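Note that one protein chain is taken out, while the other chains of the complex remain in position.
Order of writing sets the chain letters: A, B, C, D and E. Residues in each chain are counted from 1.
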Amino acid sequence: MTANISTTSSKNDLVLEGRGLRCVRGERQLFTDLNIRITSGNCLHVRGENGVGKTSLLRLLTGLSKPESGEVFWCDHSIAIDPATYHRELLFLGHRDALKEDLTALENLQMYAALDDVALSQEQALAALWRFGLRGRENLSVNCLSAGQKRRVLMARMLTRQAKLWILDEPFNALDIEAVHELRNLIIEHIASGGLVVLTSHQEVHIPNVQVLEL
Amino acid sequence: MTANISTTSSKNDLVLEGRGLRCVRGERQLFTDLNIRITSGNCLHVRGENGVGKTSLLRLLTGLSKPESGEVFWCDHSIAIDPATYHRELLFLGHRDALKEDLTALENLQMYAALDDVALSQEQALAALWRFGLRGRENLSVNCLSAGQKRRVLMARMLTRQAKLWILDEPFNALDIEAVHELRNLIIEHIASGGLVVLTSHQEVHIPNVQVLEL
Amino acid sequence: MNQVNNSSFSNSRLINWFKLSSPSAFYPLAGKLIPIFWALAAIFGLAGLWISFFVAPVDAVQGQGYRIIFVHVPASWMSMFLYLVMAAWAGLGLVFNTRLSAMMAQALAPIGAWMAFLSLWTGAFWGKPMWGAWWVWDARLTSELILLFLYLGFIALQASIDNPRRADKAGAILALVGVVNVPIIYFSVKWWNTLHQGASVSLTKAPAMAQTMLWGMLLMALCFWMYSIAVGLMRVRAIILEREAHTDWVRQLSEVKN
Amino acid sequence: MRALLAIIRRDLLLVMRRKSEVLTALFFFVVVTSLFPLGIGADAALLRKIAPGVIWVAALLATLLGLHRMFAADYQDGALEQMALSPQPMVLLVAGKIIAHWMVCGLPLVLLAPIIGIQFDLDANSLSVLMATLLLGTPVLSLLGSIGAALTLGVRGGSVLMSLLILPLYIPVLIFGAGAVYANSVGLDISGHFSLLSALLILALAFVPWVSAAAVKIAIE
Amino acid sequence: MRALLAIIRRDLLLVMRRKSEVLTALFFFVVVTSLFPLGIGADAALLRKIAPGVIWVAALLATLLGLHRMFAADYQDGALEQMALSPQPMVLLVAGKIIAHWMVCGLPLVLLAPIIGIQFDLDANSLSVLMATLLLGTPVLSLLGSIGAALTLGVRGGSVLMSLLILPLYIPVLIFGAGAVYANSVGLDISGHFSLLSALLILALAFVPWVSAAAVKIAIE
């Protein structure tokens, strides 16, 4: 399968680009010669049926796995060369929630802030959790939270982490209607302030400036 | 009680009933004095925002956890008294997929059939997998499957397990549009043949005979 | 008819018991009992110490060193006895699903562990002058060490399970399985030929030791016993408050009210 | 019965899928026993004296190492829950898992013991006694271990906590097992040791599956 | 640097959350060392002879048991992936985790060793040598262990496979560590042993974090 997608930018700021990407899993070629280009203020929605290779593509874009051929560029620099600077700009949420079940929601947030080198005061962290309806549950260990509440903690992390590029794998899973709405606003806000978003979802997403990539 | 006058009607009229259910998690009371009653050919859709207690309710109904007070009855027999017969009629799918990642989809299906005491020939198992778009992936170990493909294996299990009562926790998660459609058909079929379904989902489900329980 | 009456009668008795076994009823009762047991412990303790140091004569073989017996034996006895009591409470909790008995078991475990520790410690400090070694791998010493491990395992298991109901049940299973060890400790001296002293207090035989020594030991043992009850009750009160923090009756307590 | 076989087959299949896993309990046994001559020195008489103890302790530890596998993985991915919801009684499933564990972690030790024994310079008579004690003792280890494995399900730091809970219970097996080999080497009668080991085995067979099943149910709740 | 501290704090916090976990490595050490006299018999002279070997082997095994915790949990729930995506170099994160592991599984052993030594009837001089060797040796164990822990990530039956990979690497530490105590007890010079142990430590410190970081990266891919 080949596909080309690119978004035109008015200004010349941040660009995520994949050139000639090819991904092979087992003996199956998922896609080949895939070119994508996203610029500041845009959102790319990767769609396709189950098992078509959406998650695999996202992992290529983060640099967690390497493409069979082709390369990923961030602002015209290959991400393989200087991953640290790229990762400073990147936030990735996968299928799994990557929260430590034994720590509380607040501690999880603070721990990730320390790792990501982001200054995060206690008040900011609490405010982020409260915004997503976790008031009163900040100090509950994460394994007591429901499936949707765990995802909400991740949304709080999206708010506190100052990354320009968000790569989100099925972020709307397990969220209730209100939370879906809240998340959509968050993404719109992020785009409006010049961020980039790549996401997958099996539902429609109603977001301005959204490009759809059918895999 | 010794003289148990069982007035079970000869019609196969199955009833799942919860009387005065109360559920406490930690120090928080999720719901109290909840009465539900579902009969053959009906579907109950449990709704509510994240963390309201949907999963907890479903686990009470399966007998995996015990209510603080109240009881669950299957055809007027408390499920705590004879769990084995109840479990013979029950299929529960939780948030987690309960598939062994090291076994293939086919082996997983056969293993569950053996545990559930269901006769399942190789052809039947394969047919079930093929119906849900796993043709060519029957012999791939489950950890190679994508998120949606794993859920499809569970759908195949629903097809092969001859249970009357299905309790499904967010079964539409991670499925693509086509698979959602397929699953809906499966549920409708099951209801039409006199089965009972209890499910949670944050999206609308378009199923006839559906009652909605707002938690 | 008769039968029905009978059963309702015994039911009402049962209800009385169950009433006492509810934390809210037990909490104030425990509060009243604690000073009594402290007083008893003090009386027995003073008398026991008096006998151990000023009445009991010097031992012909062991000199003054034998006086360790007056703490060693009570600690050893209590360590075994408390384990049985703890397991019994835990088992009751498992079978009848009463919260209070599980809390009792939980409250007794640390005391039992300390008693086992003291038995080992005093034994070691006795063994050095008598046997020339702090520690030997003899059956009784070993099984007492296992007892300490069992206590610690029980405490560790309960501490690492967040859900208190589940912690109670899991702990109960472990405690019941571990009961096997107690008779092993007690009879180890009989079953294996060991360095350690055999039982010298027995109901059938005449006591093999001096009458005064026996009295000293018994008084000290009573002191340890009363002490264990007092501390156990104190701890169970704390545990009740922790577990029942969200209930109304706790909120109404005078010590909690501002 | 069919379910019992199914569960044994399933567990063995899972082990076989990772070929390494079949051999690792064995290798662990071999490596640990080989460490001792390295740590202690190569005095043959000394080695012969400590051989039964070392081999038995290594067997204990090797069994322990595989225990976490008995329920933990199934618990984590929800499969244990599904088993609890199957119409089979829990005891049966637990028994199946214990048997599978013994076939992977116990039986190979019994078969390998003579080779290890030769490294420690044991004679043929001692070797056969060693094998016999292991044959009686390792099932007890698997059985008792299942209690610990079930109790620590879903508990963080479970595998270390489990060793703490289980090792004290293993001690009688160790004492009689190693004791028999030692007694035999100094020419004492060993029928007492064997009858005690058999008694342990019978008791464990009779009670442990129920205890473990109860513990598993508590964990799932 | 801030990230290094953050990761150490995080790992220690996770351990503390389960209070039992701090103590369990310790107890495992105590229990295992207590098993040997039970298996071998209570002859004091014999025990004194095998004490260094037994204590060192027990230390090895205790370290090993905590190793699976170093990366496996983080790998499974995706946290390791997130760490790889943080702007910190992987080496730093790995180093933090190794330090945390040593603080939980190594340091307590050093502190507890004298008590165990007394059970084996060692004298004060031997005890101090034992502690010194453990102080030099346990960091090496944590370091080398991290390689195994990283290599076996996501591999089923990983913890057993890991012991298999790691134990052979541990052998030099064991030989010099136990050797020093033994040499001291028979009145030989032990400075050679100590300089070898120190050399091992320095080499491991210099190279291992990079190796482990590379192994972790491979596992995530």
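Heads up, the rule we're going with is that a residue touches a chain if its C-beta (ideal position, glycine included) is under 8 Å from a C-beta of that chain, and two chains touch if they have at least 3 such contacts.
Following the convention adopted for this analysis, contacts and distances are computed from a predicted model.
Taking the options "NADH-quinone oxidoreductase subunit K", "Dihydroorotate dehydrogenase", "ABC transporter permease" or "Heme exporter protein D" in turn, only "Heme exporter protein D" matches the UniProt protein name of the chain that is not displayed. Of C:F26, C:W77 or C:W126, it is C:W126 that touches the chain left out of the display.
Seen from chain C, the chain kept out of the figure touches residues 53-54, 57-58, 63-65, 67-68, 71-72, 75, 110-111, 114, 117-118, 121-122, 125-126, 128-129, 227, 230-231, 234-235, 237-238, 241-242, 245, 250-251, 255-258.
The rule is simple: only the chains that are shown with their structure count from here on.
Within chain E, the positions touching two or more other chains are listed as 14, 17-18, 20-21, 24, 27, 31, 38, 41, 156.
In chain C, the residues that touch at least two other chains are 142, 149, 152, 156-157, 160.
The residues of chain D lying in touch with chain E in their complex are 14-15, 17-18, 20-21, 24-25, 27-28, 31-32, 35-36, 38-41, 46, 49-50, 52-54, 56-57, 60-61, 65-66, 68-69, 73, 155-157, 159-161, 163-164, 167-168, 170-171, 174-175, 178, 182.
The part of chain D that touches chain B in the complex is made up of residues 2-3, 6-7, 9-10, 13-14, 17-18, 77-79, 81-89, 93, 220-221. Residues of chain C that touch chain E in their complex: 133-138, 142, 145, 149, 152, 155-157, 159-160.
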